[in-house]
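The complex appears here minus one protein chain, its other protein chains still in place.
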Amino acid sequence: MPHSVAVFGAAGYAGALAARLLYRHPSFELQHVTARGDVGVRIDELYPHHRVPLELEELDLDRHARVQAAVVAYPHSAAAPLVAQLRDRGVRVVDLSADFRLRDPEVYREWYREHPVPELIEQAVYGLPELYRESLRDADLVANPGCYPTATLLALAPLARAGAIADVVIDAKSGVSGAGREATGKTHFVTVDENVSAYGVPRHRHTPEIEQELATLGAPVTVTFTPHLVPLDQGELVSCYVTLRPDALELDLEALYRDAYATEPFVELVSAPPGVRDVRDTNICRISVHHDARAGRAIVFAAIDNLWKGAASEAIQNLNLMFGLDEREGIA
Amino acid sequence: MPHSVAVFGAAGYAGALAARLLYRHPSFELQHVTARGDVGVRIDELYPHHRVPLELEELDLDRHARVQAAVVAYPHSAAAPLVAQLRDRGVRVVDLSADFRLRDPEVYREWYREHPVPELIEQAVYGLPELYRESLRDADLVANPGCYPTATLLALAPLARAGAIADVVIDAKSGVSGAGREATGKTHFVTVDENVSAYGVPRHRHTPEIEQELATLGAPVTVTFTPHLVPLDQGELVSCYVTLRPDALELDLEALYRDAYATEPFVELVSAPPGVRDVRDTNICRISVHHDARAGRAIVFAAIDNLWKGAASEAIQNLNLMFGLDEREGIA
Amino acid sequence: MPHSVAVFGAAGYAGALAARLLYRHPSFELQHVTARGDVGVRIDELYPHHRVPLELEELDLDRHARVQAAVVAYPHSAAAPLVAQLRDRGVRVVDLSADFRLRDPEVYREWYREHPVPELIEQAVYGLPELYRESLRDADLVANPGCYPTATLLALAPLARAGAIADVVIDAKSGVSGAGREATGKTHFVTVDENVSAYGVPRHRHTPEIEQELATLGAPVTVTFTPHLVPLDQGELVSCYVTLRPDALELDLEALYRDAYATEPFVELVSAPPGVRDVRDTNICRISVHHDARAGRAIVFAAIDNLWKGAASEAIQNLNLMFGLDEREGIA
Partner (left out) sequence: MPHSVAVFGAAGYAGALAARLLYRHPSFELQHVTARGDVGVRIDELYPHHRVPLELEELDLDRHARVQAAVVAYPHSAAAPLVAQLRDRGVRVVDLSADFRLRDPEVYREWYREHPVPELIEQAVYGLPELYRESLRDADLVANPGCYPTATLLALAPLARAGAIADVVIDAKSGVSGAGREATGKTHFVTVDENVSAYGVPRHRHTPEIEQELATLGAPVTVTFTPHLVPLDQGELVSCYVTLRPDALELDLEALYRDAYATEPFVELVSAPPGVRDVRDTNICRISVHHDARAGRAIVFAAIDNLWKGAASEAIQNLNLMFGLDEREGIA
C-alpha cells in the first residue's frame, strides 16, 4: 500500500517537479499539492510537460498534515515554521530549503537571518544519500542539499576523505531554472540570452554549506565558490580546482574515485569532462577527475540537473531511503 | 591617403570580421581578401551581416603582397610561412595565429610543434596594446594575442605588476564562434545547445602564452587555465581566482585597477560582475575586481567579445598603432 | 516473452532514440543496433543521455535479420533495399525513411528519384496510428510518417474528414535535430543561434505526403508547405491556415476536434496555442483550433517533438500495434 505524501509549495519549479515524480511513483500516493499563489490552478496548467492534473490548494494543515510524508518547497526562512508544524503532527519531512542544512544556528544567522526554530536543527539529517545513506533511513527530517553543494560535494568527497585538499576554488555554471520561477529583470530572456556572468560574488550562500560538509569529510578549508548564470534552462556544472597537499601529489585520482563510487547508482564516472546535457532530466551526477601535474592540482568536474539531482529527484531519493524502498524507485 | 591592406584567410570568422572592419576603416583601403577554400565566393555571401562585397581570391603573393599591411588569419603553423614571405616583401603584418606569440621556440614546440621560422620570432611584438603600446608603434610584425590571454592578461596585469599574485586559477567561458567555422560534432547546434562543458583539460594551448606574459609583468606563476564552451555565439568571460601574497592582502584593489586603466580607451571598470552581452561587437574589455577576504583571494572577471577584442578588432587596434593613427579609428 | 528487435541505423538521432525506447521496452528485447559509420562505438558514448550501453555493429544480415521486428533508420533511397531484404527474411519492419510513404511510385520519382523496390510499396501501411490504427495491427511493413506530416495531418484530419477545407497554407517551425546529426554549415551553432529562416521553398519533400493523406481523408487540395529552422533542439510546431469551404463557416470547430480525438491516448486538445516545450520528450501531439471569423479561416496549431512523435516514439507506437500490445507501452 502506497505511502501518503503531500508537496507544500508545488507552484515553483522544484516543488512542481517533486509533485510530478511523486504523482507517478509506484510506492507513494500524492494526496495534496499546495501553493501560496496560484491557488485553484492545476499543475498541468502551469507546467504542461509535467502532466500532473492536480489542483493547487491553499495550505490547510488540518487536512494536509494527515499524510505520512511531505516535501516542503518553501523559500528559506518561510520553510522552517511549516516544517516544525508538520513534525509536530508526526509527518516525515524532506525540506528543500536551506533552513536545516547548517548545523550551527550562528552560521545560519550570519549567512541568512535569525533561525526561526533552532531547536529542530539537530533532528535534521543532511540529505545527500551518497554521504549520509545510513542516517537517512531513520531520518524524520531531511535537509535536502542545495544544488551547488550536491554537485560540489560529490565532486570533492573522495579527495576530502583522502585528506588531499589543501585549498579549493569552485567555479559553478547554472541554468536559469536555478534562479526560480519569479519573473525579474535577471530572469528575462533578453537579459540571459547570449550572456554569461557571475553572481553572488564573493559570498554566495551555498558557501558555508559546502564548507561544513567538507570539514565533516576531513577537509576543513575555506572555499571560494562563485556561481555563474549561463543561457540554458536546466543543468549545472561545477568545476573544482583543488590544490593538493604535498603528500597527495602522487595519488591515483582515477582509482580513488572509482573506489568511492563503484556501487553508487546515481554517480557516473567518465574520463572526458562531462556536459550538463548528459544528465538532463535525471538524478545522475556525472564526474570526471583530472590531474594538472604542472600546477599540482586536481581538477574535478561534476554535472547535474539542478532541478533533479540538485533538488526534486534527490528529495525522492531521500524519501525512498526513509521509507525503506529501493533508492532508485520512481527516479531511474 | 589610406594605407593599402589585405586580409589573408578571410573566410573564417576572425578574418572575415577583420575584413569588415578594414573595409569601412577611414584610413585603410582593403585591397585583397584571400582564402584557402571558398575562392570566388563573396564575403557577403558567407557572412551577409558583414556587408563586404569583396570576392575571396586564391593566394597570389605577387599580386597580394604589394600592400603596406596585412592581417593573417591562418591556422597555427600554417601562418608562419606566409608571414615570413610577407615580411620578406616588406609587408607589415598582424598575425592572428599563435605562431609568434611565444618568445621561446622550445615552448612553442612543447605546446604546438617544431616552429617553421624560429628566426622571425624575435621580431614580433605581442599585440596587446594595453601592455605593449609603445613597442607596437614601431612593430613590423605583431603577434595578436589569443582571445583567452587577452581577457586574462587585462584581468591580471594590475595584480601581476603589483607583485600580488601567489597563485591563480583561471576558469574561462567562451561562445561557440571561438571554436571556428569548421562544422564538426562539437560545433553542431544540437551538441552545444542547453549544454556546458570544459575542454582542453588540463593543458589548453593558451596556458604558456598567459604564463609568459604574467612572468614578464612580474608574476612567474604556473597557472591552471580551463576553458568551457557555453551556448552562445560571441562572447568570452574569464573568472580569475588569485591567491594573494601575504603582503598584498590589504591592497586597495579598486584603486589599483582604477589607476592601471584610467586612461585606457578600451577597458571599462565596473563594480558588479560584467556580462559578455555588455561588450558584444565591441573592442572593449569590461573588468570587475572583488576581494574575497575570507579566502585571501582577489576575484577578477573580464568580459570581451572573442571575435572583436579577442581577435579582429584588436588586430585593427594594433594596425592603428603601427600606422600612427588614433588607436580608436574604425573600431569605436 | 519479449519480441526480438533490431535497429538498423542507430547512430543517427532518430535511430538512437528508437534504440533507447526499445532498450527499456517491457515487451521488446533489443538484440542488435547497427550503423554505417561509428561501428564499434557504444550508443552511450555518442548519446550519453540515452544510456544505452550497446555497441554499434556493421550490418550483417545473416546475424541481424533473425529478429522478429526491425526499425530501419536509413536515409531515403538507402532504406528501401534493406527493407526489402528484411522483408524477404520475414522480419516485420517499421521504416523511418520516406521510401514507402508515397503510394504512387511516380510521385516518389518526381520528388525523390526512381524507386528502388516499387513492388514493395503496396505492402506498406502508413504509420500514423490515429488514422490507420486497424490496418497497422496486421501490417508487416509500416512507413513511419515524416515529422511534418505527422503534426500536419493530426492538425487537419478532422477538418479534412468534415469536407471543410477549401485551401490550406502550412507554416512549420522545427528544431535543429530535425536536420539530422550531420555537421554542416547549416547545423553549425553559429549559423542557427539567434536566427530563423525558411528552407525547402517552395517544394519541400513532405508536401506530396501531406497531399496524399489529405486527399485520402477527403480533402484533395494542393498545399503550400514551408518549414522554418528555429534555434532549439527538439520540437516542431505546425501552424495551419485553412480557408474554409462556404458551407463549413459555421462549424463548431472545438466540438469537431473534441469528437475526433476524445479517445486518442496521444493527442491533447488545448484552448490556447500550444508550445513545443509542452510535448518535449513525449509521444504527444498537442493541438489547438481557432476560428478566424474575419477571414473565414480555421487556424490550427499542432506541436510535437520531432524526434519522438515525429519519428522514434511513433515507430514504437506502431510496433506496439503490430504486436498486439497496449499502444502506450514503453512510450507513456
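General remarks:
Read from first to last, the chains carry the letters A, B and C; within each, the first residue is number 1.
The working rule: a contact is a pair of C-beta atoms (placed from the backbone, for glycine too) under 8 Å apart; a residue touches a chain by one contact, two chains touch by 3 or more.
Since the model is a prediction, treat every value here as computed from it, not as a measurement.
Touched by the hidden chain within the whole complex are the displayed chains A, B, C. Of B:Pro48, B:Gly90, B:Gly185 or B:Pro220, it is B:Pro48 that touches the chain left out of the display.
Hidden from this view is one chain, which touches chain B at 48-49, 193-194, 270, 274-275, 277-282, 286. Taking the complete complex into account, residues 167, 169, 171, 173, 175, 193-199, 201-203, 222-224, 226, 228, 230-235, 237, 239, 241, 243, 273-277, 280, 290-295, 297, 299, 301, 303 of chain C touch the chain not shown.
On the side of chain A, touch with the chain left out of the figure occurs at residues 13, 176-177, 181, 183-185, 187-194, 231-233.
By our rule, only the chains that are shown with their structure count from here on.
When C-beta pairs in contact are tallied for each pair of chains, A-B comes out on top.
Nearest to the overall CA centre, using the mean of each chain's CA atoms, is chain A. Averaged C-alpha coordinates put the centre of chain A at 39 Å from the centre of chain B.
Contact of a single residue of chain A with at least two other chains is seen at positions 193-194, 274-275, 277, 280.
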